[in-house]
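Complex shown without one protein chain; remaining protein chains in place.
So that you can tell them apart, the chains are marked A, B and C in the order they are listed, and the count of residues begins at 1 in each.
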Amino acid sequence: MLDLLWLVPALPLAGALALLAGALRFGKRTTTAIGVGSAGLTLAAVAAILVQYAGMHGETVARHVFNWISAGDVTVDFALRLDPLSAVMLSFVTLVGFVIHVYSIGYMHTEGDRAYARFFAYLNLFMFAMLTLVLGANLVVMFIGWEGVGLCSYLLIGFYFDKEYCAAAGIKAFVVNRIGDFGFLLAIFWAFKVFGTVDFAGMATALAADPGRYAAAVTPIALLLFVGAIGKSAQLPLYVWLPDAMAGPTPVSALIHAATMVTAGVYMVVRCNFIYRLSPTAMLVVAAVGGVTAIFAATIGLAQNDIKKVLAYSTVSQLGYMFLAAGAGAFAGGIFHVFTHAFFKACLFLGAGSVIHACSGEQDMRRMGGLAKKIPVTYWTFMVATLALCGIPPFAGFFSKDEILGRVFAAGAGNLNGFGASYLVLWALGLAAAFLTAFYMFRAVYMTFHGEFRGTPEQWHHVHESPGTMTWPLKILAAGSALVGLLGVGTAITFGTDLNWFESFLHRVAPTVEVEHAPALATEWVLILLSVAVALAGILLARRFYSGAEAFAAPQRMAERAPAVYAAVANKYYVDEAYDRAVVRPLGKLARFSWKGIDTIAIDGTLNASAFFTEIAGDLLRFLQTGNVRNYALFVLCGALAAAAWLLL
Amino acid sequence: MRADLIALLPELMLATLAMAVLLAGLASGKARHGLLGAGAVLALAATGVTLWLAAGATDPGAHFFSGMFVLDHFAIFFKALFLLTAALVVLLSHDYLKRNDYRPGEYLALVMFATVGMMTMASGVNLAVIYVGLELMALSTYILAGYFRREVKSHEAAAKYFVLGAMSSGILLYGLSLIYGATGTLDLATLARVLASAKPGPSALVGVALLACGFLFKVAAVPFHVWTPDVYEGAPTPITAFMSVGPKAAAFAMFLRVFIGGLAPLAASWIWLVGVAAALTMIWGNVAALTQDNVKRMLAYSSIAHAGYALVGLVAGGPAGVNSVLFYMLVYTVTNIGAFGFVILLESRGYAGETVADYAGLARRHPAAAFGMLLFMLSLGGIPPTAGFMGKLYLFAAAVNAGYVWLVVVAVLMSAVSLYYYLRIVLQMYLREGDGAEPATLVAAPWTERVIWACGVAVLVIGLLPAPFLAAARAMAGAVGLL
Amino acid sequence: MISTAHVLVLSLALFTLGVVGMAVRRNFITVLMCVELILNAANLNFIAFSRQLGDLTGQVFAVFVITIAAAEAAIGLGIIVALVRLKQTVNLDQVNVMEG
Partner (left out) sequence: MTWFLVHFAEIVFYSLAAVALAGAVGVIAFRSPVHAALSLLGTFLAVAGVFVLMQAEFLAAVQVLVYAGGVMVLFLFVIMLVKARDIPDEPQYVRRLVPAAVGLGALLAALVGVGIWAASGGLPADGAALRMVAGAPLGNTEAVGWSLYRDYLLPFEVVSIVLLVAMIGAIVMGRKESGRGGAA
């Protein structure tokens, strides 16, 4: 079965190609059979592979599909790699992916046949790209998947092409991601130059053999890779695209912008942990960006009223946690959070989709309320996932978040790489973010499901529970949110008995960086209780503010008392505006300058001879692309002059 | 003499067949588009076969015609590429000439003569041969640019191209004369020997500078790119496609042969000149393309930018650099011809196909062709799994390995910028609906469509399985050098 | 004795006049004449170097240059004739439909 590893990405690709080959002319039934069927087959194949792999004690299995680039000193194989890390990723990507495919049958059924087929074609294509990313045995194959998921994300965000802002959001996502890819690409080149290979195994071997030789290159490569991760995983300062990406259909938000694609950055950092662990600076940068993003996005989440936007900022914040973990050396802990987060965040998004579906497309929580009675399945699953996200035991998020905070604290207390104080600060930020997370999530729960309905009576009349194809995925994911945490129970919780299956499974490829003086068991217990207490405090505060008779009064007062702070938070700290000022408009001006100023204006005497120097300057610009041959000739003359001067002087 | 003729056989054959096509065109009047087009394609195919046979029958290291002509792997690669380009352009032109009602005879013959000139440039190891090949190519292209004589823009393109082309080749020639004066030879191998043995004087440096100007003009690099947008916009679209790949690739062949080969001892002097030109070209081309609404013009600026990328490979030098340029030329050729093919499909009633807005909603009306265009745009933007990504990867890897990290930083940044304008077209096709009473539709042009299909498949195949193509590009860097 | 430098100075002057002329004149026919000036300048160089080096290459190359110059002139004049037919002008400044 392991020889059929190539089937895993190939199956969804085949599905996508079949849908495209049908030129999108299939009816809904055929489309469903192909689109969901291929995802199901992929899941089955992965299950079979993982069952076999379970007995192999975490060996690394590499399969060369074909020799891909081979020219001179450049050789890159299209090779797939199955190891504990990619196995974990495979398991939840295919499972969550399949569940979301099923969910989409119900969610997208109102679309026309062609849009429906297009949607599933893109979704299958995404699965192909994501699985390629996960299974890639070298940086280039990973980059192919990396670009592929970006492209699919772009296509799916802009899915509703009749809505102008969707298309704009798609472009924004793509262009911002390119900035990240720029770093990734440079890292690939640099790694190639330094190691002579971009194969993960090859690079790891080279580094293990002679770490001193590569000491100078490790930090820049790690940082450049991290630039890529920042873009893909929506960290400061490149997070701006993710909230806008919520313009896409909700299953897309759940699959791509919560469970899988956005975690690719974390996966990449962990995949390259053999590079990161050699560079304390890069580790600290990763942790700092993650920690600051976690708290920053959480504060923005406090003031969002669009249910999907709340979840989007929550995703950004949780991704920050994952990087915080990786930066503190808890690579397995970071991946564990990726794993649990996939379940509860997908569940939350699908639940939000169900809510939106029930409210006839309404996304503003201010016009919801009291929905728990009418859509109980959605409510209860949403509740489970929320508790998991807030880190309430025994739900999944508790174990993973606790692991992260514990490890960061340990890194601080044990003075990891001499940056102990910094890690302690980051731990405090993480703890604060946990409080905020609990607060804004329960704010959303209260605003959506409790109290009185605040929409129109007509809307209320229409509210109905979603069909089975949508509720069953919710139930499955809710069950996952409740249970998967048990795979990685921290040693402190079991009083020192090592039941942390997850970490020992990953130990072979992503061992945790141990600090010299691990905190005492008692300290760990204090930390655990502290984080639970903080989460409970957040929940209670939200309850006080957003439920009962006094609902909304307190936050209203707060907004009145500190309007500037509230406005800043509600407007996402004006980051989009700042980008617009600092980047978009100057670029536009530059473009206009090179077009109008440099390229367009003909010499038509419009110039008034107000000042001699303006005239000369204007003329020089006009010479450039005036449509006038003589000016072009002058250009050539200037060029010749410059060339001759260059070589002679 | 016999060996000489065998080595020259492909050029002789193509020139002869071009004359045959010319005469057939004169004899048959204007109506025989199919016949003449088929004849031209067959002639190019036959030349390809001849090339293959001639390559088998000659020693790649041997020199012919008093040491002026070689048929090494480098030359064979480029000649095959030129023949492919010419054949695709002939196919693209078929429907276009017919639709616009222009005589095919002279047109096809001129395309073939230009190809003869390009092939001569690729094989020449003597500056005299390279120069006459260059002029043959250039003069044919001037006429082709102005072939649509009822169009003002076509005339304008010819006039501008001619004036600036003549000026640049004059400058080039003056540089050549100074190099000849300083070294006493026009033979590239001797040139390299002479330059390596004695410290070259300033007159040789001035000569190299002026020569570089001429070459940079031919590849449309900043600041010698000024002619490109106007000429590309005005010329008949298949000819624009031709100019953007064929003569450009030929210019790169000559650039590599002369600069990496004959002028290698002076590399320290010219490498920075070319490097800075490459950086400026990438920046200028991409930034200026951002705001273009006319698609042909946008593609013109895009092709300027791509010349900049290829120059990065030239600066990198060495076998890896040269390979990467060769491979990039192949990638760029299939991609760009495909993209222009799509423009031709849309160019039906004078206005359509010109502005980006004409592309609105095309994916819905013409899913297959639009998908091809999507591939071409992604390939030009360098997104995997298309050929363009492989080309750039290989090119930039060569430059990083050669130590030109700053140049690669510029290149990668600029290719990120370039996505913005490539995606504008994709966005229009896929995400917008055509507004206005009469949305643009594609004209029926079976051969153009077939070319688009072929190019689309090539873009994917090269992107997914680049190994054999890289190997072909690499073959030349084995035992045989550039001289 | 006329040294090579004498001829080079003359050729440089012709070259410069030709290049400058192309940039300042807008009569297409005059521009074409300026091209001829540049080519003549290059030929002067070839001939002078040929004598200095005692090497025939320069002279032979000059023959090619003259031939190509004639071909170029023929095509250039053809373009002029066509242009005049269409636009009734040889003024290059009026050849500017396309810009930007």
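Just so we're on the same page, a residue touches a chain if its C-beta (ideal position, glycine included) is under 8 Å from a C-beta of that chain, and two chains touch if they have at least 3 such contacts.
Note that the structure is a prediction, hence the values are computed from the model and not measured.
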Contact set of the excluded chain (shown chains only): A, B, C
Given B:G34, B:G61 or B:G201, the one touching the chain that is not displayed: B:G201
Per the touch definition above, residue among B:A24, B:I76 or B:L178 touching the missing chain: B:L178
Residues of chain C (touch criterion as defined above) contacting the omitted chain: 1-10, 12-21, 23-27, 29-30, 32-34, 36-37, 40, 43-44, 47-48, 50-57, 59-60, 62-64, 66-75, 77-82, 84-85, 89-91
Where the missing chain touches chain B, by residue: 8, 15, 19, 22, 30, 64-66, 68-69, 101-103, 106, 109-110, 113, 116-117, 120, 126, 128-129, 131-133, 135-136, 139-140, 142-143, 146-147, 149-150, 158, 178, 181-182, 201-206, 210
Hidden partner interface residues of chain A, rising order: 603, 605, 609, 615-616, 619, 623, 630, 634, 637-638, 640-641, 644-645, 648
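By definition in this document, only the chains that are shown with their structure count from here on.
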Labels of chains that are neighbours to chain B and to chain C: A
Whole-Å gap separating chain A and chain C, where each centre is the average of the chain's CA atoms: 62
Sites on chain C at which at least two other chains make contact: 19, 22, 31, 92, 95-100
Of all residues in chain B, the ones touching two or more other chains: 159-160, 163, 167, 171, 229-230, 292
Contact footprint of chain A on chain C as seen in their complex: 19-20, 22-26, 31, 92-93, 95-100
In the complex with chain C, residue positions of chain A that touch it: 595-596, 599-600, 602, 625-631, 633-634, 637, 640
Chain B to chain A touching residues, read off their complex: 159-160, 163-164, 167-168, 171, 202, 205-206, 208-210, 212-213, 216-217, 223-224, 226-227, 229-230, 269-270, 272-273, 276, 284, 287-288, 290-292, 319-320, 323, 327, 367-368, 371, 378, 383-385, 389-390, 393-394, 396-397, 400-401, 405, 408-409, 412-413, 416, 419-420, 423, 427, 430-433, 465-467, 470-471, 473-474, 477
